[in-house]
Structures are given as structure tokens and as C-alpha cells.
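With one protein chain removed, the remaining protein chains of the complex are shown where they sit.
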């Protein structure tokens, strides 16, 4: 398999919901246009940000079909679904579905109820899923803070190399830069390492990262493109300041209760994705007002994504 | 709701698989007869032992229907499915299905990918699921070692009391006896507390436990009924020795790699449930031979369940 | 070594402090008299409750000497110091000092900064300390919630058996009843297993516990002797109610910030042990007033220890 590696920013979209908690797929065309207008190169759907674990199998298919529809003519926009983790039967069905509707790649995370007892068991689980769509790139999604599965990824690469021909790389959502760099350098950079911690993009760039997947690229892509640009021009002082702006923005997620805050940022852009499903807690109306004030203080509007393409981006 | 509390041993059945990993439901009638022959009072299906997380929605329904079929005329045998955890949409569909096919109760565990940020968020998730079948007893399944959700259950009882009319009790698979006793005594013993750690049944009996749910009751129910009997007659020395036999049996689970060892015990009884699905590791044929020798050393055959009812049980 | 096993309640005394944080050893004679008046059989000094980790080597010696002085003529009162954990040089010096001043036994916990990588390394550390006082009983102090060292104690017993002749037993401050019972039964009950979770005494009694070491025995020994008495008479209902009173009392520790609450209970008895040293947080004066009201609600005065011996205890 002669795979092209990914480049630039891949957003992990929120799954839009109606006020009654059902899917609101009608928003997805506008969502896609907004991402394109801000230079985003793809969508990692039904992941953590996309609440994949809170969606039924049919809902996941519906979300995937909606993204497939908007991006089908767009060779420059990758769509990759997270298939899931605990039930491999479902994951295989979703992989075949992804292939059928023409998605570009698939992703899978470690089973997070029964956790694999060894890297080899994890590799076997990956293999069982990847093998049903041997022509599709397969990305492992490494997010130990949510799965509780914390093997070194360099050990996973060693285990899958030769075993899983369509293993393309790893979406790496963790802070172990020693492990990350070892993966980058494994087999002369054979595997595509996608950085998944927006708040640490600058250190990852210093290690040679070319593509990132993140939730804050949904609403602040220009900030990160400026950061990448500053880094590429050797202006570390500017890059540092931009990363700090990213951190200030991400700090508000913690302040307002976590992942659901992302949908509040989206509302500020003009794309209402509704609320997160249970068990995630959403902001109250009062909290949203306080949040809005905080976003003004950090200058969110100056670096946020825009519905219309900015001039000279 | 004037609910009867459960009594005695409830098994958490293994889900029988073919050698290709597909369901083998044809075994369930014999499985049920064996449980009955050994005095087991019910089946907690699609739980951890039943690999619920590794089953698709339709597979869970098929398993539930198979158990409903064998037990439908048996008023003395409870069938309760674990609905799941992360996707409430699925859980609600399964709750309605359980009602439709005449199961006796439902169970739900904490979302284990996005974990509830507070007891109140967990109570809300329970409420959303319980409310679709208001006439069915709802049992929360507390198993922090697998879910990573470790709130004190006394706090959950306080949160649901008055909020969820059909909240019946808790399957308590954890070692926090301080919390467990507080739950037993809450509101004059209003809630049905089912003990879920077979290796610690004796201490739980000392706190007043009347019903237990466990995986080793599948294949060693006589041992536990002897233990309960010894305890009820005040013979703590005999109870201690029997609990130690239970521990020696459970220690072999650890020695041979964990939960999949249970299906190996079942094979010794003559009920072949196949293997656990990935990511769980199963024994090799050589390990099974060594395991068999170890079970002889601990005298497994003397206290194990029997396909035919023993005389005088 | 033909060791007598311990029986009854051993208190883990608070280390009395002046208002400036220095030791207040003058209180210890009255403290000892109070313990005796309430039937307490010994003192486990400089442990967690005794803030051993916050004391210098010389302070630990001074505390040990103060307890040695009050108990030296009292053959029915055991004094055992926790030597420490991280610095074996200090532990060995303190062991020799304990021997010199006539204490009855020594205790040692797992190194908790560099944690032993295996049970064997832990056994070696125990051996190095125990071997300097081969005639003194050595008790391992198992408290994984504070040390972060969570090996099964049955594995430690297997490792030290034959290796450390004066290994007498374990102060077991953890909830793993499967492991605890295995230790109780190891080598026909060769080792002295001291229960260390006051809130779970009833389940431990059901497993055959004869002696307990705890912090709440400092101020509520009569409650636990009633509990033991009820258990011994087979009155599990009364034992349950008494254990619940213990739990209600211990719940206030959580409510008022943890371990320092114990010194507040002591103040209610009339023994002012001052405050805990940093980094432990102590109650404010307002909190103490609220705490007092809470202790009235749980009826603390009815089951608390008394400065003067109660009639008919």
C-alpha cells in the first residue's frame, strides 16, 4: 500500500443534535463549508468530540453518510470515522459501511471495558477489524485518558508491523513525547503520526508533526495555521504566544465543565450543534453568558474560525 | 412499587459461542437446567461475564430472548439483562425489548468512556433509562474496577431516592463494605443490595446480605450454598474453610489469565460455551491441561455444580 | 520464636503537639490512662495517625520514650512504633532504639517514594530492617492508599516465610478480604493478622479477626468492644447497628477534611493533642463548632471513650 500521509489540520467534528437529543444532520453541509473556509483538511467523525460512544450503530451510519455526501467530490478533504472500541462485531460492520459509502480511512480505539491484557491482544483486536477492509488505511486512536489503555505506541507499531498491511498510523492523543518521537522515527517514518493534543501543538511541531487531529480546529483553525506558519518561519516567540492563546481557550473548557464547552464555542461561530448527550454535563444559560464574557477577554473572535472565508488566509 | 427482594444465588451466565465466535444459543436450555439443578435463582445476562460489551444490539436481544424462552414459565427464576452503559439510546431500546419479552428486571452501569462528572449526572443517566420502563425494577450495576466510576453508592441512593420510582437496588461488585453497609441500612433497608464479589461472600453475609450475583455461581453453586448454610448455623469455622475453597478456585482465574478461565470451568462441567471474544485472551490447549490438573488439586469436582441434581441439595 | 498473638483493640495514638507545633509529650501519661480505662490493649505509635512521617528522627525517639515510660510496668499493654519507610538507615536506628527502651514490637511500611518493583524487593527491605532486632516481633504495615504499594499480602507472606524469622504478622489497612482471609489461613494461621479498617470491623470479625489496630479506638473504644461482644454472642443485628454508628462517626472525618478530624474528636474527650502538622489541613474554629453539633446528632457521647472508667465495662 503506497499511502499518502496526511497534512494540516483535521477537525474532529461535534455531532449536531436537535433540542430533543436526536441527530440534526441538516447542519452538516454548512459545517463542512465552514471547515473548508478555514482551511481544514478533513473530518475525524464519531470520535470523542463526536460522541461516538453515545450514538447507536444506525446513528453512526447516518452521521457517516451525511459527511460522505458533502465531501464526496472533494479529493482534498479526508473523512475518517472512529468505529468504536468494545464491540468488534459492530466495528467490522461499520468498517464495511465506511468502505461502501466511500470514506477515506477508518479508526479504532482500544476496547475500554475489558482492556487488552497485552500489546499483542490489542494488535489482534486491531487486526480483526482492519482485515475486513484491507484497502482502507487503518488508524489506531490512542487516548489513554479515556480508554485507560496506556501501552507505549512504539510497542504497538512493532506488534502490527508486518501483521496488519493497512495499518497506516496513529492518532496520538497523549503527552508521551518520548514514545511519540520513537513512533515518528520507527522504520524510517513509515507510519503516519497524527498529533491529537491541540494545547501541545508547538512541541509536536518541533518533533516533525505534519498533521494534527483535534476538536479545537472546529472553531479556531486560523489560530493553529498561524502557529504552524510562525513555527515554519522560525519565529518561536510568535509561535509561543499563539500556543498560549490556544491554551487560554482550552482552559475555558476546564472552567466550564469539559468537553461540552466545545459546542458552546460552536454556537459563538453561528453553528448550533445542540447539547452533548448524557452522561456529559452541559452549560446552563447563565454559564453560557459568563462563558461568552470570558471568550471576549481572551480575544476569541480574533482567532476563531469564520463562517465566511477570511481574506488572505 | 411493592417489590419483593431477591434471595439466594443469581448466576451471571457466560454467553455461549460457536468456535467461529458467533452465538451458540442452542446451549441455553441445558445451561438453564443445570443452574436450576444446582439451586440457582436467576440469571444476570449480558453483564461482564456475559460479554455484553462485546455483543451487538441484535446479539444482546437474541441472548435475552433465549433466556426469556427457557424461563418464561418459571416464576422462581429471575432473568435480568445488563443493558449497557455508554449509549443510552441503545439502553432504552433494550429496556423496552426486555419488557416486551417478559424479563423480570433491568440493569445499567455507569457510562465508562465519558464518565459522569458527579453522582447527579450518573443519577440523571439512570433516570433516563429507568423511566422508559417504569414498571420494571431497575438495578444499578456498580463495578468500578471495569467502569472507572467509583462514586460511593450511598450517594447514588440519596440522589435517586424520590427521583427514580423503579430504582430497586444495586448489584455491588466492589469491596467498600463501609459504603455497602450504609446502603443496606439506608431508609430502613429500602433498597435491594445484591452482593457481587463471590470471593468475599462471608463478610457480606455478616452484614446481612440475602442475595448475590456472581460468575462462579455458574459452576460452583453448591459450594456457596454450603457456605450460606454454615453461616446461618453459626458455624464460622466451616464457613471460613468454604470461603477459602472459593478463593482457591478464583485464584486460578488470575493464574490462567482472567475472566476467560470461567468458560474453562464450564467445560469441566460439560457445558462448552466456547471462547471469549477479543480483546479477552483465552487459554491455549496446553494451558487447559495444566488448568485441569490445578482444579483437581483444589478438589473442584467435590463442590462444583452438576448437570444432574445432586441428592439432598 | 514462640509469639503470643495480640487480642483486642490496639489504638494508633495521635502525637500530641503544642500550639506552636512542637511535641507535647506531657500529655502522654493521661492519654495512656484514658486508653487503659477504656480497655485498649496497646499503642501503635508514630503511624499514620501518629504523623510519623512528619516527625524527625529525634522526635520519633522522644515519642517512643514517652510511651515506653508510661507502659513499662504494664505487661498487658503493647507498644509498637512504626519505624518509617523510605530510609532504611533511619528505620534500623529506630529499631535498635525501640529494643533499647523496651518496646514490644516494631512495624515497617513499604518505601513509598521509590516503590519496590516486586514483592521480593519488598521482602528484602523488610529483612534488612527486621534482622537488626532478631528478638523483636516485626509487623508489616500494609496501607496501599497511602504508600501506593499494593502487592497482595499473601505473596509477601510466601516471600518472608523462612526468610525473616521474626516476621510476626501484618497490620492490614486495606479492604481486600480475599487477600486478608488467605493470609489468615496461610500456614495454619501462623501469622498475626491485625485488622486496620475500623469501619469494616464486622466483616473482619466474621473472618476470624482477633486483634485490630485503628485510630478511632482512641476515642470510641467502647463502641467497638460492644460490637465485638454482640458478634461473639451471635447478635448480628446489634453488631450491624454498632458498625453503622462507627461508620457515621467516620463519615464525619471525610466531611471535615480527613485525618485531622481525629484530633477534634480527642478534644471532645478532654485530651487536647493540638493540630496536625503541614501538609495536613486542620479545622477552623467555626468548623469545630459545626463538627461538635454533628457529633451530638450521631450520639458520640454515648459510645465514646471516657477519661474515667465507666462502670461495668
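We just call them A, B and C in the order they show up, numbering each chain from 1.
Keep in mind that, in the parts below, a residue touches a chain if its C-beta (ideal position, glycine included) is under 8 Å from a C-beta of that chain, and two chains touch if they have at least 3 such contacts.
None of the values given here were measured: they were computed from a predicted structure.
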Which displayed chains the hidden chain touches across the whole complex: A, C
Options A:107, A:173, A:215 or A:243, residue touching the unrepresented chain: A:243
Contact residue for the chain not shown (choose from A:163, A:181 or A:298): A:181
Contact residue for the chain not shown (choose from A:200, A:216 or A:282): A:200
Chain not shown: contacting residue from C:134, C:258 or C:299: C:258
Listed residues C:122, C:221 or C:250, member touching the removed chain: C:122
Residue numbers in subunit A that touch the chain omitted from display: 175-178, 181-182, 184-185, 197, 199-200, 202-208, 234, 236, 239-240, 243-244, 247, 250
For subunit C, the residues touching the chain missing from this view: 48, 51, 53-57, 59, 85-90, 93, 110-118, 121-122, 124-125, 128, 146-148, 257-259, 277-281
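Convention: only the chains that are shown with their structure count from here on.
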Most central chain, Cα average position: B
Distance between the centres, which are taken as Cα means, of subunit B and subunit A, whole angstrom: 37
Distance between the centres, which are taken as Cα means, of subunit C and subunit A, whole angstrom: 51
Numbers and ranges of subunit C residues touching at least 2 other chains: none
